[in-house]
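With one protein chain withheld, the remaining protein chains of the complex are depicted in position.
Chain lettering (A, B and C) follows the sequence in which the chains are written, and residue indices restart at 1 in each chain.
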Amino acid sequence: MVELRLYLAQRISAVIMAPLVLVHLGVMIYAIQGGVSADEILARTRGSLLWGGFYGLFVIAAAVHAAIGLRNILSEWLHLRGLLLSGLCWLIGFALLAAGLRAVAAVVGGS
Amino acid sequence: MQVSDHIQVKVWRGDASGGSFAEFEVPQQPAQTVLDVVTWIQRHADSSLSYRFACRVGMCGSCAMMVNGIPRWTCRTHVNKVLQDNHLTIEPLRNLPVIKDLACDMSEFFDKWKRAEGQFSGTQTRAQAVAAISPGEPARRAANAAIECINCAICYAACDVVNWNPDYLGPAALNRAWSLQNDSRDRRHGERLQAVSADGGCLSCHSQQGCASYCPNELNPTASIAGLKKMAAGAFMKKKYRDRHG
Amino acid sequence: MDYQVVKTDVLILGSGGAGLFAALHAKQANPDLKVSIAIKGLLGKCGCTRMVQGGYNVALSPGDSIERHFMDTIVGGKWLPDQEMAMRLCRTAVTRVQELENELGCFFDRNDDGSLHHKAFAGQTFDRTVHKGDLTGIEIISRLMEQVRALPVDLMEEHRALALIPSRDGTALAGVLLVDMRSGEFRLVQARAVLLATGGGPTMYRYHTPSGDKSMDGLAMALRLGLGLRDMEMVQFHPTGLLAGTDTRMTGTVLEEGLRGAGGYLLDGAGERFMLNYDPDGERATRDIVSRAIYAEMRAGRTTPNGGVYIAMGHLGSAEVERRFPGMVKRCADCGFDLAGGQVEVVPTAHYLMGGVVVKPDTRSDLPGLFVAGEDAGGAHGANRLGGNGVANSTVFGGIAGEEMADYVAQQTNWADVDQEVADAAIDECMAPLRRPKSDINAIRDRLLDVMWNGVGVLRDAQSITSAQTELAALGAELLESGIGDDNRVFALGWHDWLNLRSLIEVSEVIAAAALSRENSRGAHYREDFPEVGSLEESYFTIARRARDEVEVEHAPVDFSIVKPGESLIEND
Partner (left out) sequence: MKAHRRQPLYLAFLLHRLSGLGLALFLPLHFYVLGRALAGEAAFDAALSWTEGPLVKFAEFGLVFLLAVHFFGGLRLLALENLPWSNRQKTFAALAVAVSFFVACGFLLRAV
């Protein structure tokens, strides 16, 4: 049953990310013209609840998704099993979540 | 179109403890399958070579081997189709333990078939008439599309997930389970769905599709497994919903 | 020689329709029985049940009847079938097909309204053959295999039966000597009941259809025990086996009957049609007539490069042929032949052995403890087997054997004592070739195939049979002098080749003797020196035995217990 939950979590997070990735790619292509600068990015994001929600959701979904994805790779390619595998998977997930949320906080919040 | 009158054949010799290749020169014939090549070697060059076959017409699935790295039914693979620069390399089927030379132990393949609840359980008995089921019913069509499996384990050898995850049931067993899930006469759909949704079941498949590419009967285990995944996910969501809303 | 001794209640030899049904039914009759299955190959993956293409005869179609099926079987068998067996076959086929569908999960082709589809099969007065496309055998054996694998049975895969071992007092069967082919170890299985279901298989002919694992071991073992074999002259030939040269295993495999039915032509080496010279029905004539016609053309030298004739389908339009016979077209294409558009060389090919061990309709043999079912058992088909009655026979009588064995075991209080001397002698004989220097086993096989094909084949006469007998005796003697040159028994195919040949030669001698003794022509047996059918009222069947080193053949009258020649069970017939 572990696998079923993981499978669903990964597919659901993928579905959540799908539109987010599209928007993100679009914005990047638009924004990147003439180089990226902090001003530009921060002007757009700072204080915006919308962007905060957007990137927050993105980060959560990506953390779940990537952690499960890496779990599969670790198990299949490095033959990790059992506690080590789940432990590592949780660790990766939380690390990504923490780093991601911190980054979101940085670009949305702050001065 | 005789290219040369002999072909160069490398055959894996050995057993569970290891082995190596032996080389043979085999006279080429206009009508010659890979199984004929192996047979020639066993009859004329090295009578101690071990291999397995039975029906010789693609019905029993006993003769599968790796031919130039690809799993194939050797009794129905013409040499011309696979010859590369006049060379053939023949090895035992991948992903199964070798018994000797080209014969491997298929027990785990069939154990997994059983683990996937790959057998029918009906509600009717022999005293009753055969169920009236139209061949056009969608479920029957799905069951039928997956039915003509000869348990040759070619798909099992083609799948890397089988290689990476010893628990994985593999394409053939799952394909059979899918066929049964679509059989309206079967009464163990629930138990079977549990069995194939458990760890090592259909959700371990990464859609590599080697199974479907190499299945000699042109079956499509990938499609069957996708069907099971959807069934498994659907059943899980439904149960969650029911648990929450009574 | 050391060997392991194990005990079981029921030991089944072979995993075709007969063996697997026996296992299922024995377990159903008594789940506590220890049931063991020893198989020369892998469970359900060897033998001919898997190779059934046409289908399964059963009187389930509205308007059909068990009596009609029975009459077709008797008439098709030229009044030689054991009538009680034939009746049991036709009657039980009905429940067996329902069991296959309802309990095992087979799914046979349906009509649009959901009812079973029955197709026409040669020699029958009603469309009664149920089928799964043209791969019926795969469906039946796969479903059976799944059920048996799910049961707690003791599987001995790649265990070859070498000898039936009687009890010390010789009054019953005590067990079976086996060799684990993977390790080469001998194993003696003591059993309270044994089923012989090794599926006959006339593979001693140059061209033959059965699977490569079948080599008449069962009948050879029964012979060595002194049991009688009936109808052994009755070897059925399929008219169109693929002919692709002697060096390929494709040669001999069946090209479906439907090709002729659909309007395919048979052409001689010069490309001329010839069937109309033999029969007004031309290519659509029955199996035996077409086989004899092709054989006659071959003997007259009007042959193709490989020595057969052509089957040509192209005039029907290659797209049409591809649509109607996709399996056959693909199989030919895989092997490099264009069936749809071109010409493919064919030859008659030995297909089925009607003969077998003399048994009662409940599968008991003359030796207590030994049961026989499927192609190993004689009697149900007489002189000719209807297409579709083969798999019916193995599944019907296999199931009956399972029940009977459970019953028999319940009455046995203990295991019979094994006759150690017989077992030791059997091991010794099997080991002998391992100790001798290497000889040319292939040459012996090649000669055997030709001797039987030429001497005791589609057409035979006293002279061809006696000269075959002389050669068989010589071959037998030569085999007993020959060796493998390697005493390693681990998965040793060379050794098994030798063992196969031993069985084949022994049974070939019986086929020849029976063929010589029947001085008329019936069904599959055609004597050019005695082309007449003979009196139907005085029909007899042959029983051959081995007594010392001679084969003795006696004639026994057919018991017309249900219907006499000239009568019918069907009104207005």
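In the analysis below, a contact is a pair of C-beta atoms (placed from the backbone, for glycine too) under 8 Å apart; a residue touches a chain by one contact, two chains touch by 3 or more.
These numbers were taken from a predicted model, which means no experiment stands behind them.
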Visible chains that the absent chain touches, using the contact criterion stated earlier: A, B
Where the missing chain touches chain A, by residue: 11, 14-15, 18, 21-22, 25, 28-30, 32-33, 35-39, 41-42, 62, 66, 69-70, 73, 95-96, 99-100, 102-107, 110
Residues in chain B touching the chain absent from view: 66, 68-71, 94, 157-158, 160, 206-210, 212-214, 220, 222-223, 226-227, 229-230
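Methods note: only the chains that are shown with their structure count from here on.
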Chain-level touch network, classified as line, ring, star, complete or other: line
Whole-Å gap separating chain A and chain B, where each centre is the average of the chain's CA atoms: 39
Interface hub residues of chain C, defined as touching at least two other chains: none
Shared interface positions of chain A, touching two or more other chains: none
Residues of chain A defined as touching chain B within the complex: 1-4, 6-8, 11, 72, 75-77, 79
Touching residues on chain B, where the partner in the complex is chain A: 161, 164-165, 197-201, 203-204, 206, 229, 232-233, 236-237
Contact footprint of chain C on chain B as seen in their complex: 29-33, 35-36, 39-40, 42-44, 47-62, 75-78, 80, 99-101, 103, 106, 110, 113-114, 118-122, 124-136, 140, 143-144, 147-151, 176, 180, 183, 185-186
